[in-house]
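With one protein chain held back, the other chains of the complex are shown just where they sit.
So that you can tell them apart, the chains are marked A and B in the order they are listed, and the count of residues begins at 1 in each.
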Amino acid sequence: MAYTLAEIADYLGAELKGDASLVVSGLATLATAKSGQLSFLANMSYKDQLLSTQASAVIVHPNQADDCQCAAIIASNPYLAYANVSQLFDTLPKAFGGIHPSAQISPTAKVDQSATIAANVVIEDHAVVAQHAVIGSGSVIGQNSRVGAGTRVHQNVSIYHDVTIGESCIIHSGTVIGSDGFGFANEAGKWVKICQIGGVVIGNQVEIGANCTIDRGALSDTQIGDGVKLDNQIQIAHNVEIGAHTAMAAGCLIAGSTKIGSACTLAGGVGVTGHLELCDGTHVTAMSLVTKSITKPGSYSSGTAMSPTAEWRKSAARLRQIDDLAKRIKNLEKSIKE
Amino acid sequence: MAYTLAEIADYLGAELKGDASLVVSGLATLATAKSGQLSFLANMSYKDQLLSTQASAVIVHPNQADDCQCAAIIASNPYLAYANVSQLFDTLPKAFGGIHPSAQISPTAKVDQSATIAANVVIEDHAVVAQHAVIGSGSVIGQNSRVGAGTRVHQNVSIYHDVTIGESCIIHSGTVIGSDGFGFANEAGKWVKICQIGGVVIGNQVEIGANCTIDRGALSDTQIGDGVKLDNQIQIAHNVEIGAHTAMAAGCLIAGSTKIGSACTLAGGVGVTGHLELCDGTHVTAMSLVTKSITKPGSYSSGTAMSPTAEWRKSAARLRQIDDLAKRIKNLEKSIKE
Partner (left out) sequence: MAYTLAEIADYLGAELKGDASLVVSGLATLATAKSGQLSFLANMSYKDQLLSTQASAVIVHPNQADDCQCAAIIASNPYLAYANVSQLFDTLPKAFGGIHPSAQISPTAKVDQSATIAANVVIEDHAVVAQHAVIGSGSVIGQNSRVGAGTRVHQNVSIYHDVTIGESCIIHSGTVIGSDGFGFANEAGKWVKICQIGGVVIGNQVEIGANCTIDRGALSDTQIGDGVKLDNQIQIAHNVEIGAHTAMAAGCLIAGSTKIGSACTLAGGVGVTGHLELCDGTHVTAMSLVTKSITKPGSYSSGTAMSPTAEWRKSAARLRQIDDLAKRIKNLEKSIKE
């Protein structure tokens, strides 16, 4: 993978300052780039590294174009330009096209001839794999499920029956889609299973990280909107609905029937209890627990700040007395007044 | 899947009010049901929907029988009746019975002839799969392990050696049972592995969600009691014991050698540290951390309430001063007294 700066500037639709014929064959940060590599300056706290970088070219904002000691590709949003140029240097193995002889495909499944089905894949009855989709080694596509055009399912993914995945999605390894929601009725102390007869519907351009779990609906479908990005080890319970372009970092737990709006961001380890609604533009900081619906866009948090354990122990003990402390303050105020 | 109301009432042992020959072919909530579907009223906050639902029949408590505009199936516990009737409408693909030609089964394994072994399953030496058990595509049953009668193991499940799973259990995709407990001795700064030579014993009617991990015991077995229900992404460490009919929501982390009683409920994301005992009937709210044994049944919690991040920052900073605040209150009280 090697490109001239002219090719890169052309691909980005960006202005180039420097030798257009110069060839770059890799991407790196300013601090680690070597000669022959392309870098970028997106975060101004690294601005001084422009002077010392060994990169052959740097993607910069127009304001920094004159500070470059090397060739400059000038973009109004250098981070976005970096994202776009990263596609050129992607190391993901290309799909080979076709069906590996070890794959087990039901005669009633429909696999487009442009799709790639890797080794040991299992495709069950009436499943559909659309044009240019790629199913990675060891993955299972359940009965009646559908993988949309251009979607890439990585290795050892488990997709149950009646799951619909849209176009141009990426599903990472170990993820499970369509497992039973956690539904039981209690009969004299024993749990009676509620069969989960809904499915899962996932939109287009959705990315789901590794080892996530997305449960099927109890009656209607669990729904993930277009452009949603989920990091690793996220749990989406039955009948959750997630709005378009919402992003969640690793380890989030979303309980049943909760509706999360569009353009939300949940940091790592956030929990949201069941049957809530979070409005569009809700942001939640790391490891917070959301127990009430949120109707106003903005940032929300719970938890406490980290301390050395010895100090923390004192605070934690005192916190258990806070109701008493509050009453004593009230008494003091009364005494003073009197 | 279509049933007359007479068939459904008969299956439930419930009284029917309305046209016994009416056919329903699906289950839905009151709000989304269409003509030809059956619904239920379990939560009285939805009672008004009885007037507007399009369902052809509704499962109701005797008190609501007269409020139904459509046919009524009358049950003393409508939610339990819904759970039971959901079995009739289950969409889970039926086991085909027999062994898929791509399965790899050790000649020393014993697979009952009524069992179903799906594509690419691996069954190792001396493993046993009992009557009517179903092993899903890509799952591995390790050496000497046993899957009880009527148990369904979904796709890509990994079961190590010396694991015993009881009858009528459900194990969802991506779950790992019998991986090594986390045991090391420290020798001059390096960790020396303690081989985990115990196994895992799982009772009957246990359901384990997707991508759970249940470690084998260090010396004796990790034990999961009858009727336990585990949601997705739950971690059970070595030598944990879980009593009968206890249920845990997604993301719970149970540390080593802890004993959890029977009929407990742990909400999502609860952590329990090691070597504790939680008595029967313990309930823990979402994302709480249990660091002490619990000897009295009831509900327990830790954590803080959610606030807008700006307010939360102030509270979190003040909380670090709470010990100082408490001392100042004491001083004030002394001053007032003097």
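The rule we apply is simple: contacts are C-beta pairs under 8 Å (C-beta built on N, C-alpha and C of every residue); 3 or more make two chains touch, one makes a residue touch a chain.
Note that the structure is predicted; figures quoted are calculated from it, not measured.
Undergrad: Thinking of the whole complex, not just what is shown, which of A:T4, A:N84 or A:S106 touches the missing chain?
TA: Spelled out, the listed residue whose C-beta touches the missing chain is A:N84.
Undergrad: Could you tell me which of A:L27, A:V163 or A:I214 touches the chain that is not displayed?
TA: Touches the omitted chain: A:L27.
Undergrad: Residues of chain A in contact with the chain that isn't shown?
TA: Looking at chain A, the ones touching the missing chain are residues 27-29, 32, 77, 79-80, 82-84, 86-87, 89-93, 100, 102, 118-120, 136-138, 154-156, 170, 172-174, 205, 207, 209-211, 227, 229, 231-233, 245, 247, 249-251, 263, 267-269, 286-287, 303-310, 312-313, 316-317, 319-320, 322-323, 325-326, 329, 332-333, 336.
Undergrad: Using the document's contact rule, name the residues of chain B that touch the chain not shown here.
TA: Spelled out for chain B, the touching residues are 102, 104, 120, 122, 124-125, 138, 140, 142-143, 156, 158, 160-162, 174-176, 179-180, 182-187, 189-195, 197, 211-213, 215, 219-220, 233, 235, 237, 251, 253, 255, 271, 273, 283, 285, 287-292, 298-305, 307, 311, 314-315, 318-319, 321-322, 325, 328-329, 332, 335-336.
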